[in-house]
Structures are given as structure tokens and as C-alpha cells.
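Left out: one protein chain. Kept in place: all the others.
Moving on to chain A:
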Amino acid sequence: MLLILDILTTAGILFVVSIGLLAVFGVLKIINFAHGAWLTIGAYCAVVAAKLGLNPWAALPLAFVIGGALGGLAEHFIIRPLYRRPLDAILATWGLGIVIGQLITLGFGRDVQMTPNLFSGTVEVFGADYSAYRLVALGAAVVIGVAFALTIEGTRLGLSARAVIMNETLARGLGIDTARVRLFTFMIGAGLAALAGVLLTPLTSVDPNMGVSWLIGAFMLVMVADASFLALGVACLVFGAAQVLISTFVSPILGSIAIAVLAALVLRISPKGFSRA
């Protein structure tokens, strides 16, 4: 039973970390390699919130707003001029990620930062103690997933974003302001990445390069999901399960590379990944 909880909570965390990257990939058709840097920005929002004496939970909206605003600036000044050169845009996000990492180092130093627990202690599940925070993280993943789905299915921005994903030329021809859709999507994607950064703080050490390791997994999951929201959920469950099972029964080191290896295998067999699931 605990193994199932481990799988579910791992899948939830992977989902939270990847969803912003998926949104940007779907609409802008580029992989935002600065996604890891936005996770880090979010985590440092938690650090700043703690230093300011704010409630630890206040870091969540703070990170979403700051991450979204910085994402808007990055889209407008760095990515938008490179829309017709997607490869250059991707390289620019890579460079941006490095710059953000250095700026954070400049401001906060290289040391690992301490953040207060968002939710401490354990709860008894089927007679065994289980981390309360991992369950909270799973709940957060469900809330974020539902909110994302409602935005996609129930709002005009969501409809416009789906139209841009399906056929950007037609969307433009119908008068949809695709530049605005891209801007808002990037802001939401960046905001969600920063939100995920706060949620990661109790699970990982906070340092200027913390986002890099999460970026690799998120990148592979998005490649397998191929811009499909449902496929991302399936990919997180399947690869999260593989990671937990391999870590538990074989080796934690192998478990940590399970996602990258399995995603590469899936894409070798089916280039569209899970998106046809």
C-alpha cells in the first residue's frame, strides 16, 4: 500500500514539475530550457518569504505571480523576437537559465538555503506512518491539474491555446491574437514552474542549480506526452511507478535515471510517445 502511495505522490510531484513545461511546449512549440531556473526562482521565493517572516504557504501565490511576471518579460524580450527561429529560441532559453542561476548565486550565494516546512509530520495510512507533506503534494498536483484542465476546457484563453496547438495558421486567420496567447501561456507556464519550485522545497535542497536535475525529468516526460495534458498524466504515473519500483527493488541510483532511459526507449518505439493513448 505504501508503495502505491509512493508511486502516486511521485507521479503527482513529477506532474507539478512538468505541467508548465508542457503548456509552453504545446503552444509555443519550443522547449523552455529555462524551466529549471523558474523552479529555482519559485524555491527562492519560499526562501524570501521565510526571511520576510511570511506564512510559508504565502510563498505559493508569491512564486506564481513573480514567476509569471518574469516569464512575461522573458517571453516579450527574449523569446518573441526568435519565434521564426525556434532552434535559436530554445538555445536562448538555455542561456537564460544559466544567467538566472548566476543571478541567484550573486544574490543569495552558493549555499544551500533552508526553508520552513510547508507541512510537517506523518499521518497513519493503513497502519503505517507516511509523510504528510507527500500527501499534501499529491493533493496540490490534483488541484493544479484540475485548475489547468478547467482553464483549458472552460475559458477562452484555453480554447485559443488549444486552437494554436492544433493549427496556428488557421487560428491566426480567424483573428486570434496568437502573440498574446503565447505570452499568457508562457506566463502561466513560468508561474506554474515557480509554484512547483515552492512545493519542492520540503523534498529537495534549495540551491542555485536545484532546477537542473528536475528539468531533465520534466523534459523527458513532456517529450513522451507530446503536448497532451492527459498523456502527461499517464506518463507521470507510468514513469513515476518505474522510478519508485526500480529505486525500491533494484537501486536508488538506477531509479533516478529510470525516467530518462524509459522515455528514450518509448520515443524510440513510438515517436509520438503516449499522446495517442
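In this section, a residue touches a chain if its C-beta (ideal position, glycine included) is under 8 Å from a C-beta of that chain, and two chains touch if they have at least 3 such contacts; residues count from 1.
Methods note: contacts and distances are computed from a predicted model.
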{"item": "Omitted chain, identified by the protein name its UniProt record gives, among \"ABC transporter ATP-binding protein\", \"ATP synthase subunit b\", \"Superoxide dismutase, Ni\" or \"Cytochrome c oxidase subunit 2\"", "value": "\"ABC transporter ATP-binding protein\""}
{"item": "Contact residue for the chain not shown (choose from A:128, A:170, A:250 or A:264)", "value": "A:170"}
{"item": "Residues in chain A touching the chain absent from view", "value": "156, 159-160, 162-163, 166-167, 169-179"}
